[in-house]
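Take a look at the structure set out below.
The complex appears here minus one protein chain, its other protein chains still in place.
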Amino acid sequence: MAILVEQLLNALALAGLLFLVSVGLSLVFGILRVVNFAHGVFYMLGAYLGFTAVAVSGWFWLSLVVVPPLVGVVGALLEASTLRFIYRRPPIYQLLLTFGLALILEESVRVIYGPTAKGIDPPPLLQGAVEIAGTFYPRYRLFLVVLGIVVGLGVWLFLQRTRTGLVIRAVAQNSEMADCLGANVGRVRTLVFGAACALAGLGGVAAGPMTTAYLGMGIGVIVDAFVVVVIGGLGSIGGSMAGSLIVGAAQTWGAFYLPETAMVIMYAVMGVILIFRPWGLFGEEE
Amino acid sequence: MRRRDFLKTAVAGGIGASLSGAYLQPAWAQNPIKIGLPTVLSGGNAQYGIQAKRACELFGKEINAKGGILGRPVEFIYEDTGSDPATAVRKAQKLVEKDGVKFLTGTVLSSEALAVSAKCPEWKVILMSTINGAGSLTAKAWNRYFFRVNTSGPMGARAVSLYLAEAPMKRFFGLGSDYAWGRDSVASFSTQITAAKKEVVGKDYPPVGTKDFASYIGKIKQSKAEACYMALPGQDATIFFKQAFQFGLTREVKLVTEILELENMKAVGEAMAGTIGSTRYPFTVDTPKNRDFVKRFHAMHGVYPDMFDGETYEGLEWLAQVIQKVGTADDVEKVIDAWEDSSYEGLEGPFFMRKCDHQAVQPGFVVEAVKDPNYPHLIPKILATYPGERVTPKCRTEEFA
Partner (left out) sequence: MSRTRVLALAALVTLAVLPWALARYQLSILTDLLVFGLFAMSLDLIMGYTGMVSFGHAAYFGLGAYGSALVLIHFGQPVPVALLAGALLAGAVALPVGWFSTRATGIYFAMLTLAFAQLLYTVAYKWRDLTGGSDGIAGVPKTTLFWGGPSLASPRAFYFLVAACVVLSLVACCALVRSPFGRALQAIRENERRFTSLGRDPRPFKLVVFVIAAVFAGLAGALFAPFRGFASPEVMFWLFSGQGLMMVIMGGIGTLVGPVVGAMVFILIQEVLSSYTEHWMIFTGALFVLMVIFLPGGLVGTARRLAGRG
């Protein structure tokens, strides 16, 4: 029983982390129709800046609040200076431009921080373990579950219930019409891209205490994020949640019960889902 | 002749990193002895290539200050392979055919080393391994132009097995990354520890690049193992140590690793105190020669030497000695002949280059990660030293007598 509870929590914690990373990616695709390959690097940037923030101030909670907007600003600046010129082109161009940005950012992080991984400790409140159903479970992972839910709700509420959210959704549905109706489409795009990067950065800050901040963590997570988003359906927050849960469970339980398949189980699940629903679970037919 | 300029940067505060600078060599550098390094300087494995480079920089500075080898300065040419064997071969070929290099070293991945080593008979250059642990390099895939100065993977597993055979623990779990080195290491350990009448209660192979070891930690707990033998590469090990600590695994299970690196200890911190394992080179070896090396290394680079810093330095020093003795750096065949069956007093102890497979027979160490107030991070305390003959496998094999 303890094992089952532990496995369930493992899947949820991993799903929480995956959700934080993928929700931004899904939004950028759904709203901007851009496949942002650099998304993983913003995640990494968040982790490294989180390390610095904790090292300088000693406050993890502070870094959780301060770092994501910083990452968001970096993302917004990059979007405004590069991506915004090529929105009319076929999506492959945007994908490759973000690929180029990813190279630049990744190496820049290495120049600044060096090649050694940076360890970050969870804040005292989240250290240690809690006893649940006969097993000791790390507090920090429970925090990830909660954080994922909170962020998901927050983003959903923002998009559905606020005026800015309404404008964003309008631009997503029909940018020309929204433009005619007075929305500043360019600014909306920059805002969304920046927000998505901020979310990725948040994921990075949250991941730091669990995985350390290390080079290559962006590349390591980007494919997972893509799979989550594709399973869930591009542009859907609920889809990202569903996708995160599915991938989190597949990876965790796959590793435990079917160890030889650990490398491919995520792809197998995605393949099966796409056979039955080629646009993802909550996606829209193109 | 190719020169590289590097930026020298120092950043204050919590952000710390510095890039070493190499300065243009003076015009007297005629007819240098060139050593080429097709190594990894970017991406995830860069920390290993940088170790090789640091050792070269220290060695180069010192030897050239003494007039070089045979009166010729030593010149190092670094190329970045980005952890890709195809690039490694391309860069190695460039070093050999364009730069006229006769000695290659610094290969990081075993797949890179295997690919480059296979070309050495065609190019007639020596590949000196100071990092690669794959057993096959001196067994199945061996050729005359390949020399391994470092402790190999099987040797590391051997040292650990010898130590644990005497230890009170009886039930072991084997956790190896799912690729050649990880699997071979667990297999080697498993064979040896079973021969010592102990039990392997479970094995698991997480994919390379795993960032969440929760399931594996759960399995280890479930198996009721007393100790877990790990063969995980640098970053994966770092993540595992951190998460094992968070799950409280380290309280119940003793962690034992084939390679205990300073890189891990710096990134993980106290959470891995008490971990034991083998190491390719511990900087805590207490001999006058090593203490002096550590001091000079720290003076130049500001950090303590990690495994491959030491191994690479030893390789360079030995190669220099061989070249000095044989009187030529251009006749590769003569250098090979002279290197075979030669001895060398290294930082870690006595080395002997076996003729049959060019594996350097050298002492094996088992160390423990301990806290020491004199150092900013955990250090490897030596628990046991084994003489070379006990830890080196039979010629051209990965098995032990």
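Order as written gives the chain letters A and B; numbering starts at 1 within each chain.
What we mean here is this: a contact is a pair of C-beta atoms (placed from the backbone, for glycine too) under 8 Å apart; a residue touches a chain by one contact, two chains touch by 3 or more.
Not measured: the values here are computed from a predicted model.
Participant: Can you work out which residue in A:Trp61, A:Phe85 or A:Tyr257 touches the chain that's missing from view?
Facilitator: Of the candidates A:Trp61, A:Phe85 or A:Tyr257, A:Phe85 is in touch with the missing chain.
Participant: Looking at the whole complex, which of B:Ser117, B:Ser223 or B:Asn264 touches the chain that is not displayed?
Facilitator: B:Ser117
Participant: Among B:Arg72, B:Lys94 or B:Lys334, single out the residue that touches the unshown chain.
Facilitator: B:Lys94
Participant: So that we can see where the missing chain sits, which residues of subunit A does it touch?
Facilitator: Touch set of subunit A with respect to the missing chain: 29, 35, 37, 82, 85-86, 89, 91-93, 95-97, 99-108, 111, 219, 223, 226-227, 230, 234, 260, 263-264, 267-268, 270-271, 274-275, 278-280, 286.
Participant: Could you pull out which residues of subunit B are in touch with the chain that's been left out?
Facilitator: 2, 4, 6, 19, 41-42, 79-80, 82-86, 89-90, 93-94, 97-98, 110-111, 114-115, 117-119, 134, 136, 141, 178-181, 183, 208
The rule is short, and it goes like this: only the chains that are shown with their structure count from here on.
Participant: Could you give the separation in Å between the centres of subunit A and subunit B, each centre being the mean of its C-alpha atoms?
Facilitator: So the centre of subunit A lies 36 Å away from the centre of subunit B.
Participant: Quick check on the complex: what are the subunit A residues that touch subunit B?
Facilitator: Residues in contact with subunit B: 3, 6-7, 10, 13-14, 17, 51-52, 55-56, 107, 110-119, 121-122, 129, 136-138, 140-141, 207, 210-212, 214-217, 219-221, 251-253, 255-256, 259, 262-263.
Participant: Report the residues of subunit B in contact with subunit A in the complex, numbered from low to high.
Facilitator: 9, 11, 13-19, 42-44, 46-47, 50, 178, 204-207, 209-212, 214-216, 218-219, 222, 235, 238-239, 242-243, 246-248, 263, 266-269
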